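Note that one protein chain is taken out, while the other chains of the complex remain in position.
Each chain gets a letter, A and B, in the order it is written, and its residues are counted from 1.
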Amino acid sequence: MAIQIKPRIAAFRKPSDISSEDAKSMPQKYFVASEIFAEEQKSIFFKEWLLVGHQSQIANAGDYVVQRVNGESLIIIRDKRGNVHGFFNVCRHRGSRLIETDNGNCAAIQCPYHAWTYGLDGQLIGAPHMDDVPKFEKADYPLQSANVGVWEGFIFANLDKNPMPLERWLTPLAGKFSHWNMPILQPAKRIEYDVRANWKLMFENYSECYHCPGVHPQLQKISPYDSAENDLREGPFLGGFMKINAGKSLTMSGNACAAFVGKIENLQQVFYYSIFPNMLLSLHPEYVMVHQLWPQSPERTLIICDWLFHPDAFNRNDFKPEDAIEFWDMTNKQDWHVCELSQQGIASRAYEPGPFSSRESIPAAWDREYLGHLK
Amino acid sequence: MAIQIKPRIAAFRKPSDISSEDAKSMPQKYFVASEIFAEEQKSIFFKEWLLVGHQSQIANAGDYVVQRVNGESLIIIRDKRGNVHGFFNVCRHRGSRLIETDNGNCAAIQCPYHAWTYGLDGQLIGAPHMDDVPKFEKADYPLQSANVGVWEGFIFANLDKNPMPLERWLTPLAGKFSHWNMPILQPAKRIEYDVRANWKLMFENYSECYHCPGVHPQLQKISPYDSAENDLREGPFLGGFMKINAGKSLTMSGNACAAFVGKIENLQQVFYYSIFPNMLLSLHPEYVMVHQLWPQSPERTLIICDWLFHPDAFNRNDFKPEDAIEFWDMTNKQDWHVCELSQQGIASRAYEPGPFSSRESIPAAWDREYLGHLK
Partner (left out) sequence: MAIQIKPRIAAFRKPSDISSEDAKSMPQKYFVASEIFAEEQKSIFFKEWLLVGHQSQIANAGDYVVQRVNGESLIIIRDKRGNVHGFFNVCRHRGSRLIETDNGNCAAIQCPYHAWTYGLDGQLIGAPHMDDVPKFEKADYPLQSANVGVWEGFIFANLDKNPMPLERWLTPLAGKFSHWNMPILQPAKRIEYDVRANWKLMFENYSECYHCPGVHPQLQKISPYDSAENDLREGPFLGGFMKINAGKSLTMSGNACAAFVGKIENLQQVFYYSIFPNMLLSLHPEYVMVHQLWPQSPERTLIICDWLFHPDAFNRNDFKPEDAIEFWDMTNKQDWHVCELSQQGIASRAYEPGPFSSRESIPAAWDREYLGHLK
């Protein structure tokens, strides 16, 4: 399982790229049944590493973000030694939420209800009127913690008690993205989308460009749908690259909107990878776009989309991040719309799994990976 | 079961018109229980013929309406030979909705996601990149169809695989409405109502004018509540007629608002019939009003109301359709309001079935018919 093909190694379509003879879209229940949704939450979202942000969001000691993860509120916070922690946003006294804002900086975490106070490492350091309670020891009441890890600058959380180490899980991708300088990138924009479709439809949608001619006329003009070549074709990490027409960039104007994020060898390619189960990673010469997918119910998904640029880019005259953001916001919405149409049709009693075309080998591979996680 | 009494044959109240000694409103569960609602959907709404529109809505080849039927989206479309089809609005590829608009005209049905294309007869005629998929045959992937039929110009759909033919089902009404020229009428207005009450309450409400003095003061002035005489008193089709005061019409002004729809013999009568399970047919000298009832949940019903006039009426100076529409919109809302009050009270633990009066024989007959369908 040691896939190490880097993007610059030219990929080409193989027989395995063609969907197998019987490959079809999945049965209805996977998109509408609450039992399947519960099973997914248990077997995937409470077991696997989940993208929750980028380390640039919490650069300094006391910086935090509060992130909803599978219905839980997690405080992702940097302590004075620079370590990143994940804490459940729940006081050990009577259970109150501790932090109400989405992000900020604090010297300590103090409960707004009865003023119990925790250090940045989660230890209880203040609890008024508890001294006369027999046997009470502050050391017994630290904040409940969740596993967190950082990979290529991105912060992941895992709610399983004993997960596989993050680096081991991502071994197949080791070194693959070093040209993009992801650990030092800085965010320029976040947009959240409330999509009325099952989360898997967005992964299937991201995994093929068969839909591009009709759904994305603007994208299609800059990056031909039939230029897609995949280098990760099986497993939890899937994708490849597409050509960008000469002299063009994926922006509204068609021009590059910022300094390059790194020493990119082929500036006329855009790379698209899905990182199971909740990350979409889109690498452009001058920016990285990353999606977090958060299933809310069988028919609803929250999608958080961030655009990251090289820190040097921000102060240059040619920095026009909105040129890329507007382009992808438009394209995102085109995608979510057809995903919502799919959700509606799949919920019909008339729906039956349909055959994948020769351009849909990656959706088929993603489905296989997904199904392997459920059993 | 060969009831053939036509409206012009004077009806008169019979002993059977009086509700039987023990006739009472139905127990609470029929109005609030989700199990009963599911049973109704299965035994009635997925089995019987349902009013979905009028043929005037799709006059030409390629004309279509998209109608929600029991949670399903159906495309009702006319093909080039003039035949009317019903198709589930679901692509055979990956299940996307095909048509998003409520109505329109098309040369072929093309999926907005991956551009699979179907003819007006439902045959798959285009599927990009499917040629290299082994064993794929377009002929295997026509649109899924639903039964449709036309009676007196009205379009009905039936989601059962093998329903009784529409004409046979409606045999007892054969010829009964020929004076109203319903096949050639043209719609002037549609209003949709979102009513917070069980669908059966609207049928019971429509079936008696015992409530008219208090609920409909305007109607009561034009058409006396105690003039009701029923000629269909048992079975799936129920109703009769009421007098219209001399020189009056059921409009806001009290004057006729259009040319007569046909050669009506008694211009001072209005006929009201309920056509089980989702149609209310109200025949006036100068217009026909028709309601579709669509149960959404035990406590909620979507009602679609159309007003139809003779095609010649539209170009005459005396054409004032809004005079009738405003009158019935007001009267409809008065009815829906008391139905909503009933829903609220019936949901109480204090509710018990109450006795029907001598003016409520048709609601009692409707209840009997309904209960017979549940078995």
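Throughout what follows, contacts are C-beta pairs under 8 Å (C-beta built on N, C-alpha and C of every residue); 3 or more make two chains touch, one makes a residue touch a chain.
Keep in mind the model is a prediction, meaning the values are calculated, not measured.
Q: Tell me which residue among B:K47, B:H211 or B:H373 touches the hidden chain in the full complex.
A: B:H211
Q: Per the definition of touch given earlier, which of B:N105, B:N255 or B:Q344 contacts the omitted chain?
A: Per the contact definition at the top, the residue touching the missing chain is B:Q344.
Q: So which of A:Q28, A:S43, A:S96 or A:Q218 would be touching the chain we can't see?
A: That would be A:S96, which touches the missing chain.
Q: So which of A:R81, A:K135, A:K263 or A:K375 would be touching the chain we can't see?
A: A:K135
Q: Please identify, in ascending order, the residues of chain A that touch the omitted chain?
A: Chain A touches the chain not shown through residues 72-73, 88-98, 100, 112-115, 127-130, 132-136, 141, 144.
Q: Can you list where chain B touches the absent chain?
A: Touch set of chain B with respect to the missing chain: 18-19, 21, 25, 204, 210-211, 213-215, 338, 341-342, 344-346, 348-352, 354-359.
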